[in-house]
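Apart from one protein chain that is not included, each protein chain of the complex appears where it belongs.
Residue numbering begins at 1 within each chain, and the chains themselves are lettered A, B, C, D, E, F and G in the order written.
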Amino acid sequence: MSVIFKKTTGLTEAATHYCPGCTHGIAHRLVGEALEELGLLGDTIGCASVGCSIFSYNYFNVDMIECSHGRAPAVATGIKRTVPDKTVFTYQGDGDLAAIGTAEIVHAAHRGENITVIFINNAIYGMTGGQMAPTTLPGQKATTAPAGRIAEFSGRPLKMSEMLAEVPGAAYVERVSLHHPKYIRKAKKAILKGFTCQLAKGGFAMVELLSTCPTGWGLDPVEAMEWLEANMIPYYPLGVLKTPEEV
Amino acid sequence: MSVIFKKTTGLTEAATHYCPGCTHGIAHRLVGEALEELGLLGDTIGCASVGCSIFSYNYFNVDMIECSHGRAPAVATGIKRTVPDKTVFTYQGDGDLAAIGTAEIVHAAHRGENITVIFINNAIYGMTGGQMAPTTLPGQKATTAPAGRIAEFSGRPLKMSEMLAEVPGAAYVERVSLHHPKYIRKAKKAILKGFTCQLAKGGFAMVELLSTCPTGWGLDPVEAMEWLEANMIPYYPLGVLKTPEEV
Amino acid sequence: MSRTLMKGNEALARAAIRGGCTHFFGYPITPQNEIPEYFARELPKAGGLFLQAESEIAAVNMLYGSAAAGAQAMTSSSSPGLALMQEGISMLAATEIPCVIVNVMRGGPGLGTIQPAQSDYFQMTRGGGNGDYRILSLAPATVQESAEMMEESFALAQKYRTPVFLVSDGLLGQMMEPVQFDRHTKKKRAGNKRWILTGHHHRRPPRTIKSLRLDPAKLESHNLELQDKYGRISRRETRFELYRMNDAELVFCAFGSTARIVKNSIDDLRQKGCRAGLIRPQTLWPFPVQPFKTLPESGKAVICVEMNCGQMVDDVRLAVEGRMPVHFYGRCGGVIPEPAELSEYALELLTGGAA
Amino acid sequence: MSRTLMKGNEALARAAIRGGCTHFFGYPITPQNEIPEYFARELPKAGGLFLQAESEIAAVNMLYGSAAAGAQAMTSSSSPGLALMQEGISMLAATEIPCVIVNVMRGGPGLGTIQPAQSDYFQMTRGGGNGDYRILSLAPATVQESAEMMEESFALAQKYRTPVFLVSDGLLGQMMEPVQFDRHTKKKRAGNKRWILTGHHHRRPPRTIKSLRLDPAKLESHNLELQDKYGRISRRETRFELYRMNDAELVFCAFGSTARIVKNSIDDLRQKGCRAGLIRPQTLWPFPVQPFKTLPESGKAVICVEMNCGQMVDDVRLAVEGRMPVHFYGRCGGVIPEPAELSEYALELLTGGAA
Amino acid sequence: MQNERILCAGFGGQGVMSLGKLIACAAMLDGREVTWMPSYGPEMRGGTAYCSVVVADRPVGSPIVTTNATSLIVMNLPSLDRFEQSVVPGGLILLNRSLIDREVGREDVVVHALEATTMAAQCGDPRAANMIMLGAYMALRGTPRHRHVEEAFSLVFGSGSSTSFNLNRKALRCGFDSVSAEAVIRKAA
Amino acid sequence: MQNERILCAGFGGQGVMSLGKLIACAAMLDGREVTWMPSYGPEMRGGTAYCSVVVADRPVGSPIVTTNATSLIVMNLPSLDRFEQSVVPGGLILLNRSLIDREVGREDVVVHALEATTMAAQCGDPRAANMIMLGAYMALRGTPRHRHVEEAFSLVFGSGSSTSFNLNRKALRCGFDSVSAEAVIRKAA
Amino acid sequence: MDGRRAIPHIAADSCKGCGLCLSVCPENVLAIEAAQVNLKGYFPVSVKAEENCIGCLSCALICPDVVFTIERIDDHLEGRDE
Partner (left out) sequence: MDGRRAIPHIAADSCKGCGLCLSVCPENVLAIEAAQVNLKGYFPVSVKAEENCIGCLSCALICPDVVFTIERIDDHLEGRDE
């Protein structure tokens, strides 16, 4: 008998504080596995952002720093410019990356910072209790959009990957989804590519992971996966938005 | 005899503080003329940004508000959401709009704020003495890039219009240039369109005006115009990047 | 008048609408989220506008624009969010924009915790942004008072053309308590609106709202006018509550939610034979100096109690002017003091002969 | 040792490199632009890194990351830029990151002016960000002292694992004065680096730098440790200069560029027969209380002089503790006081019997 | 009347927050001074949640009841472990036996245990266990008044469906009635 | 030696800043205490620029010379209008006659006027008018030393081209020599 | 391809009972029993039809709490699958 699946050493023993069925856990595992497989765990510095994943520093088996809300890309810049040989990544939610941290992510891309960004788009502010995010879909309910997001009032959701792919310094941008094992395998490949891009000094790499927030969405975890597939993927098409020649 | 050109009533009598040959003056005139021609002077509220144009409130013959560096789009949002019948515009430099104010401009576009943005891209921080902007061209010298901008270090220049055109809420985005009378006529048309888009409740409109900063560039005004044509236009191609159906 | 059991945060939001709030701009942060969420539900029904901003910085600047265009606008946030607004608040003070900013304080520094604290006393009383300015800072201690102060804050903002802080904390914001909304005390004040931006309609010269004055003489005289106004606010709007102070030998000074805990201790101490009393600043700036100038003869010591590391102590010392010793007892980081520990500290102090 | 005529800002930058600065992150703002511009030219030559950030917020967060990865990093800005950094500074204090932040102050509030002022005394001494924290704040008065303090600031930051403020202003930053760089006083201190992020190399458990502690007890004890450290800094690093204080009847208190103007007045007053002296705080926080406790017998009054509306007066009053009257003379908004007006004010005060 | 300092604790989804709110709201309607204070933050996610209720005759000072509780209403084991010592001697511990399989260690408090989850399931929904507890609390303490608790339903939950109203009412009654019938009461030593 | 408080003023491009720096730097090399303080900000753009230089024997206090100047070196009319009253009685006003067509109103100061722009043009570049003024100042005040001014050239301008060095030197000499030859000196009343 | 190929091991105390694994298991191997509560108060998943497991890893890939360890039964599979 041989073990064909076991917990990656990229994660610590700590149980996560995430709600049942929250895809943050899946994303964590994929990042941990990718770092382990690339042999980077000892040489990596991770930047935790403010959102449900703020405690990710308890879960990733790498050195980590907590960043103020939205500022992880600037912190990562400071780190990478100081120790360019380390692998540096940020792990950010959509409130963090697409709202308050817009300037920082755009300019990390603009400068072509050689970092990897893991972007968890769950179309909501999870940690603070389900408020509308820039990525919340039209009609989707949120505590600050009690009747559902109204595009005429709040705009249509921001597509960060598409926008950042337009920035000259962005080397690799891909959108994947975590709603089903088949897609989770693809997500893993994208995350691996996000890190190998950094190893190849390719420049700014971002992987957007379409994710669920069962609690914020008011759905059970399985329904949430279905909702993601039915609603998010049509608006946020999956695929590579930008790729460096060599990766 | 009939007067075929005279100073627009859209500008006050005050002499500008701009350096000789600075295209801010041209841009001011075009905005003033457009507002006058559309009969909007009495109903407009302008948002001055921090940059050489901060004193634009002394020059435009409309009510104006001074905004903290980069925040004009947020201030304009506050105004427009309070008095939606007024015409609201921001007048922002590239440091203001493309650096510190990135989040605010992206989110004004994201929400589809029904405002008009006049974006003066002179590829430098004029007011503070010629530091590198996100729009500074590779090789272009600046006081904080004494050997010229190095793309490998600072990234390739940010193309704000291209990036914002990707944002779903942006209705109209066009890039024009002020380096020659022929182009200035086109710039005027774009500015008019920027305001009529707002009148038609079309959503977020931005006109990027390629501009010179003779002082910051260390060139005389005529050379600066030539430099703009030879260097900026190839990198920042002119034209409509997004247009609403009806405007 | 009927009483409703309400969360402090929701009572704040409801009272704001009663006080005339028409526009709210804000960004989520715990422990104040019930405020924007209430506005999202209720403000549009009241004919107002709720808009979620992309950040606290955007929120405070939207507030600026909205109030400059004549709205009765407000925002709310919690400690780190307030820190982000400092540049904007300095701007609001400089341009004398009437508006209201709620801070539901949590522990710090940095992200700290989402649990209650009062460690923004400096932020709320000493600027935090650049330049010489002061913000009228109201500090309620009950849900009822939260509602009353909130309702009134808009009138105060208009009266002095100034931003007003409403300083709450995670305890006051999250707790429920009965509250009464008295229809008759509702004060609305239009204020002088001759400065707002309306478009000139070719009937007057264009108006400008600005803070930059490159001529030092002009900026100095603008500053002197501001200082004048702050003087007027100090003279007229300083507020405090006295609790069992008549014959007090031990004088507590505490504000906000800490003050209610202190009241428990005072009752307890009195039962134990120790005559304790409380001076409760209801405005943090202006700080109520007067009750310290007229401390009862019986007074032996002042104990300043705060959920921070002693940020108000300087103000208390400045007010007491050496007339009696000033002690400090504080908890911080989200720890809320128990009445019993305060009594114990006080008794030790008295028997230790510290007075 | 040869003297070089240098702008204060450039002397700061040069001294920083001598003090071991390896990384600079900043955003342009007048009147400090010579600092980043100097670094842009010179830091790469010294093997360091200059990176222009997209904003002050990005700059302070880059600083955070860089110092967390072991660099001797700094940023610089001017008043409104500092206001924008407040959240980040609170974070730096909470996580105890050694680094240096220069503030070349200009007039406020809001955009104010680009002319010199000292109206960030509150910002520099009372946080401005959220939570209980203090920042060691050095305030030079000459270009020479700017260089010396700047050079030393990195060692202090390392020694206490703390951010350090270097408080300059538009006058000190823009003026040229002879300066000497003495090669031998150059102190570098590696400091304990066991907290920096290096990657764990599978040789130790992963390290975390963080400020969030949801367990109030843990956050409280972290705060108490910070307060302990602030106590140590207070005891060891408080600095001041006395000028003609021996027999002073009139005691000026002024810091930074204002202090040099006051010195002119003091000389002038002494010629006119009035025995004036100066206590010059060289650290704003910790504030030098001691010289006020040992004021000469001859002392009649204290005059606090500032280029602001009186932000330091409270600290002076707290230090003087009522032993003599404390007066305030200030100019603001970019107006720089003339020695003559100070002398005049002082003489009037004395003859008016205010002492 | 006596001042009550109540601590309600359980897993996130067990409705301890509403339980506390109902007591506070009904006591307010009884004409008393009340406060309700939740625990909040990520610890509520999946972990243990609790709230404090103070009922008094004079305005309430501290609304926090993590020490000196006169009553502890506890719906799961981790919460009993955490708060058992928070009760004053002579106080009440009301516990949900369905999820708590150990005995209370203290001898100086009144303990009342009931199979709240099971009973609620019998009433139609195991999630109504909090109502069972509330009914039992009312029976044991004689306060707040039934009428006010029912009024509080609509104030706390809003005008929900009548089915849920009826379920809650049924569970409340069931908890109330259980006290005399089924309770095992140990007097304090 | 006497303390000097010098104000140099003119249009933005006239080199008044360098003029002040050269005096300060040379005086430093003379062994004296000095400060130089510029006006800064947008007013420099096209408008009037000025700088303050203080030369003293003890460390300098205030570096600002907008009142009580002992010397005013003024290169255009608006600056004369603005600063004429800033000079102490008995002080010196050195003015560029080429751009100032009015007389100084005061009788209590020493006025020295010279066609600096014209003279500079004759030396090869009208932009060297500031050097003409500097030369004249040196001749009138007997300080700073020639040698140190020339040393200051490279310290202030960096090691520029030798042509510009020669031009500056020539203009300096020309201004210096002009004082006895061409000057019209009115003693203070 | 039919029949037993692998064994899913479950760390029941890490399970939050979210049900995602159930929903993706093609062979109905897993179940949640409403009776049983784990240490954290969740109803954890359990293996109800171990013999059906084909080792597709779907459960492990989707489980947010890394509850699964999966072993392949080698003799059965050797040489057939890389």
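Everything below uses one rule, namely that contacts are C-beta pairs under 8 Å (C-beta built on N, C-alpha and C of every residue); 3 or more make two chains touch, one makes a residue touch a chain.
Just so it is clear, the model here is predicted, and its values are computed rather than measured.
**Student:** Would you list the chains present here that the left-out chain is in contact with?
**Tutor:** Visible chains that the missing one touches: B, F.
**Student:** From the list B:16, B:49, B:68 or B:114, pick the residue that touches the absent chain.
**Tutor:** The one listed residue touching the chain not shown is B:16.
**Student:** If the missing chain were put back, which residues of subunit B would it touch?
**Tutor:** Counting only subunit B, the missing chain is touched by 1-8, 11, 15-16, 18-26, 29, 180-181, 184-185, 214, 220-222, 225.
**Student:** Just checking the interface: what residues of subunit F touch the absent partner chain?
**Tutor:** Contacting residues on subunit F, toward the hidden partner: 11, 46-47, 76, 78, 99.
Definition applied: only the chains that are shown with their structure count from here on.
**Student:** Compare the two sides of the subunit C and subunit D interface and say whether they are made mostly of the same residue numbers, over half shared, or of different ones.
**Tutor:** Same: when the shared numbers are divided by all numbers used, the fraction is over half.
**Student:** Distance-wise, how many Å sit between the C-alpha centres of subunit B and subunit E, to the nearest whole number?
**Tutor:** The computed centroid separation for subunit B versus subunit E comes out at 63 Å.
**Student:** Where the CA atoms of subunit A average out and where those of subunit C average out, how many Å apart are those spots?
**Tutor:** 38
**Student:** Indicate the residues of subunit B shared as contacts by at least two other chains.
**Tutor:** Where subunit B meets two or more other chains at a single residue, that happens at 54, 66, 68, 99-100, 102-103, 106-107, 110, 127, 134, 154.
**Student:** Could you pull out the residues of subunit F that touch at least 2 other chains?
**Tutor:** In subunit F, residues 41-42 touch at least two other chains, as defined above.
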